[in-house]
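Selected chains from the complex are presented in situ; the others are not included.
So that you can tell them apart, the chains are marked A and B in the order they are listed, and the count of residues begins at 1 in each.
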């Protein structure tokens, strides 16, 4: 149950986020759909590729694929006025997608009985992979490597789930809400991970 | 039969297109071969990855691999005079590659008895995937998201084939010719898909 809900939330949130980025870089209808779909499904595909399970095909995910297409279409057809709202809301959609896919990716690894490190990596890859591919296709440096804490929260969600501290659907939804909140707080208060720059 | 012919046409056309782009961005011999090969085989690899069939290895495609290498070598060794012709012809090679791989990708999905939506996505991925990877490796925003109608024609070819409106090799060659023509007409008359930009 939680799996399906998380997948749907993450897919819609990231499809919207990809469509918005495509419009920001002035891509056409084709680009908007491709970036929306790639952002929605890229993280899961990357996780499957690196965790070693056969990639789920888009067709086994027929329902999610339709949900992504409908979401992208709504965004594309929004009025000019609504669009300016979407843009502001873009980071919230992205935060929800990050959290939903981080939790879902961690569940995926837990069900395969993988070690804790694998659970964390699965959470990070699933949560941030789609956004990385989206930014590459939009011709810009991936935001997730530069902005306020992003993959860090996915890793934390993976850690908590991997340690088995919480069980059951309710706990997963709570982790989802917390991860989303932490990401949004990071944006508001400009929390950043440490970084170092090379000497000149 | 049609499968082999389409594969050969698409492979040679995209190998040439990749080699030309590599020379445009001043890559060396190594870069020219890699971009040629990646453009020729990237679309099919992406389709296999996302449609869920084991990636064909380059070695099961030994003949096509050799055809790509020979094509790239001919381009690289062309006289300065010929090169300026290749550059002009680049978009035509690309149009032929798009059409051949779109038709071939759609056939691939039809043979797996996949639903119509899968046939369309397979046509789009196979037709435009190589060009997207080529542009990323050349450090530029993928052209297919910005220029005159590109993936749209691949989708149309996929739709026609997926609906089973036409059967047999001759029909496939006709779709190939029509798709190529539509793409070239798009360039000449600057047909574009709708696009929207974000409010400032």
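Throughout what follows, a residue touches a chain if its C-beta (ideal position, glycine included) is under 8 Å from a C-beta of that chain, and two chains touch if they have at least 3 such contacts.
Since the model is a prediction, treat every value here as computed from it, not as a measurement.
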Next on the checklist: Since every chain shares one sequence and 2 appear in place, tell me the total number of copies in the complex.
Outcome noted: 3
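Definition applied: only the chains that are shown with their structure count from here on.
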Checklist entry - If you average the CA atoms of subunit A and of subunit B, how many Å lie between those two points? => result 29
Checklist entry - Which bits of subunit B are touching subunit A when the two form their complex? => result 49-52, 114-115, 117-118, 121, 124, 132, 136, 140-142, 144-146, 149-152, 192-199
Checklist entry - Residues of subunit A touching subunit B in their complex? => result 20, 22-32, 34-35, 41, 45, 49, 54-60, 62, 65, 76, 80, 83-84, 87, 136-139
